[in-house]
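With one protein chain withheld, the remaining protein chains of the complex are depicted in position.
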Amino acid sequence: MAPQYAPSLRSRLAPLLLFLQIGFIVIYAFYTEIDSNVKADGTTFSSFYSDFQDVNVMVILGFGFICTFLVRYGFSGSGFNLLVAVIATQWALILNGTESWYYRGKIQINLRSLVVAEMCTASALISIGTMVGKTNPVHLIVIALLEVSGFVLNEWLLQTLLKARPVNSIMLLHIFGAFFGLMLTWILYRDESMQRFEKEKYDRKTGLFSMLGTVFLWMFWPSFNSVLLDNRIPGRKLGAVCSTYLALAVSAVTAAAVSVLSSPKGKHNLIQMQSCILAGGVAVGVSMSGIHQPWEAMTIGFAAAVVSTIGFRYLKIHMLLAFQCHETCAVMSTHGLPGLLGWLAQLVLEIKDCDDHTTAIRFAVFHICTVLITITLSLSTGIITGLLLKWNFWRPPQDKKCFDDQAFWEFPHLAVRK
Amino acid sequence: MAPQYAPSLRSRLAPLLLFLQIGFIVIYAFYTEIDSNVKADGTTFSSFYSDFQDVNVMVILGFGFICTFLVRYGFSGSGFNLLVAVIATQWALILNGTESWYYRGKIQINLRSLVVAEMCTASALISIGTMVGKTNPVHLIVIALLEVSGFVLNEWLLQTLLKARPVNSIMLLHIFGAFFGLMLTWILYRDESMQRFEKEKYDRKTGLFSMLGTVFLWMFWPSFNSVLLDNRIPGRKLGAVCSTYLALAVSAVTAAAVSVLSSPKGKHNLIQMQSCILAGGVAVGVSMSGIHQPWEAMTIGFAAAVVSTIGFRYLKIHMLLAFQCHETCAVMSTHGLPGLLGWLAQLVLEIKDCDDHTTAIRFAVFHICTVLITITLSLSTGIITGLLLKWNFWRPPQDKKCFDDQAFWEFPHLAVRK
Partner (left out) sequence: MAPQYAPSLRSRLAPLLLFLQIGFIVIYAFYTEIDSNVKADGTTFSSFYSDFQDVNVMVILGFGFICTFLVRYGFSGSGFNLLVAVIATQWALILNGTESWYYRGKIQINLRSLVVAEMCTASALISIGTMVGKTNPVHLIVIALLEVSGFVLNEWLLQTLLKARPVNSIMLLHIFGAFFGLMLTWILYRDESMQRFEKEKYDRKTGLFSMLGTVFLWMFWPSFNSVLLDNRIPGRKLGAVCSTYLALAVSAVTAAAVSVLSSPKGKHNLIQMQSCILAGGVAVGVSMSGIHQPWEAMTIGFAAAVVSTIGFRYLKIHMLLAFQCHETCAVMSTHGLPGLLGWLAQLVLEIKDCDDHTTAIRFAVFHICTVLITITLSLSTGIITGLLLKWNFWRPPQDKKCFDDQAFWEFPHLAVRK
């Protein structure tokens, strides 16, 4: 896959970006309007706006800085994340609005549609987590566009075929993103991965930058899980916030414990902890509608952190050796496994609450179909995207330029002096 | 301009700070009170408070960390920004309240007056962006005090002479700040600028710190543009938030594309991107009242990013060679040009909406007067401030101490070991 020529971004990236952006502006000019159906008192706007900003901070800052742990890839980690996020959000706004466009002729833009679009973006950013450092920005944009399309298609299928609730289908973003990314990294495997990339490591300072991103994700995860819930049902948002908070707290403690237990020298591993303290938030997000007691959220957080920590330590290396999947950001153990665990927890919790067998079985069938459709669709769109990106036309970076900002960023002064 | 003696801060900075601060406390003791005219339900407070915090984060963290890209100037960049910001805000609170003091005997302090004061501060921080690294903190404080005075005078002139709306006159802060700073850097030109300062460069880590500041500015810009809008008109705040968000998204994509196109090696430039992704927010902020459709905001964001990116690449070096203006933070291309573009966009949009020619011409005359007064006042107060600071009494740092924290900060342990 690795070509001999040094890839220049100019002939691919600039035209693609300009084409996409002008295309978006044209589409927005004809088919969108800002939602005029707003209540006069302003309360609704204000109460939603700070939640919107929390999600925005997670997507732009959190996902951006969690990727800066790579010692020579910080500029790309944070910069390309921003670039991909804004493209994916504009695209998701259009795709999510097609139904409204079909019936009313216009796509309504409001804070809720922006939040939903950012969640689709989050799904794309999760997929990209598997490929950080081994791609150029053109790849990332293509991945983001296709991933968002697949995810919106999945949402639409679940909502029309299975009558799933919007919130529940959106919360499957962790599972969709993780399996999509897994296929990408399997198809775009490089032999170099086996003997470890030279620059795939972290140091004291970059570890702290990614800690910063992680902490923002950790702190605002209660907003992420509760933002789409209906404010009018009393206590529902409060329940989601408290459950997520407790699950995250339990995850942090459990991840620290299991991380020390599984380490050969009895030490912590910063990157492992960063991934695994978030597992509780993922699992609770997926299983939200089944949780009614604090201890349920805490137990899910505990199990998610155990699964995630063990996954980080053993799964990552086995996936590389056995299946030739090289993940940069341990997406499978941060989002994939905890997401599946959350799905399972929801199944158990909802069945426990059912009064009769028929309802329980009906729910189980529905719930299993949901996840099967999601996984199938994410695997298949992931494979298609991977095959498309295998094409040398996209000029993938050479192996020795992987995980290196210098392939994409000017370093005028460093070049001379250091 | 560069003196031989090493400037010590003690004999100038400490008395100035103590004098200012004690003076402020005395003024506040006699002439201010906390606004007692608050509605009982607390809704207004809560809905405004998170917007206030967003602006606060932009002013203190955003503007502070965007200046930390200089490799040896991070302490000063973030520390002096905080110092200058709190002095300028206290001063702006007094100046903005003089009218209320004149009529009612007391200056009312509430969240709105704090936000307005922080916006005047933002204007001063933009001016200071041109001088980062070439000044001592005493300079910065004098600049901030005079800039805020000039800006408040400009606001007052526009509102009394031309009956401009407060929000519109405040949003000219980008233009005022940029031209004020331009005059400063023209008058305080140093020959050393021509062959580039030795320490005026960035490295991997400082680039990430300034990325962090940029990202906070980028994320909270919708709050900055919408905070002063009236909550009672339904949809107005929502419109401002969505317009700013979309313009910022378009700016980010466009800045990345044009940055690659204009680079000799087809690579991105981090500092350029950091400046130019914000251009859309600036332009939309200035033209806010004319924007009614998403595509208008997006087109303005596109144009602003193109102008800003090209300005960064070519204008900065030409301004240095042709006019002997050395700007550290590319304020002209981040705030000046996009601000003027936003002004132009507002002119076009408002005229397009006018029904008859008379209204259109009247608006055009009003609008042109607005910007002419602003530019004239900012240039003249900038020149006065510059001439005042040329005086050696203020002990400017020597050329070789420019862009270096060691002139102002203790490094006890580094001194020994490194």
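Letters are used for the chains, namely A and B, taken in the order the chains are written, and counting of residues starts over at 1 for each.
To be clear about the criterion, contacts are C-beta pairs under 8 Å (C-beta built on N, C-alpha and C of every residue); 3 or more make two chains touch, one makes a residue touch a chain.
Because the structure is a prediction, the values reported are computed rather than measured.
In the complete assembly, the contact with the undisplayed chain comes from B:L111, out of B:L111, B:C325 or B:C402. Set against the missing chain, the residues B:K205, B:K267 or B:H335 yield one that touches it, B:K205. Among B:V57, B:V142, B:A364 or B:L388, only B:V57 touches the chain left out of the display. Listed residues A:K237, A:H335, A:H367 or A:R395: the one in touch with the omitted chain is A:K237.
Although one chain is not displayed, its contacts with chain A can still be listed: residues 43, 46-48, 50-51, 54, 201-205, 207-208, 211-212, 215-216, 218-220, 223, 231-232, 234-235, 237-239, 241-243, 245-246, 248-250, 252-254, 256-258, 260-261, 263, 265-270, 273, 277, 292-295, 298-299, 302.
What chain B contributes to its contact with the hidden chain is residues 8-11, 13-14, 17-18, 20-22, 24-26, 28-29, 32-36, 38-40, 42-43, 45-47, 49-50, 53, 56-57, 60-61, 64-65, 68, 72, 74-75, 78-79, 82-83, 86-87, 89-90, 109-111, 114, 137, 205, 209, 212, 405, 408-410, 412-414, 418.
FYI, only the chains that are shown with their structure count from here on.
Chain B is reached from chain A by a rotation of 120°, derived from superposing Cα atoms (nearest 5). Chain A and chain B have Cα centroids separated by 34 Å.
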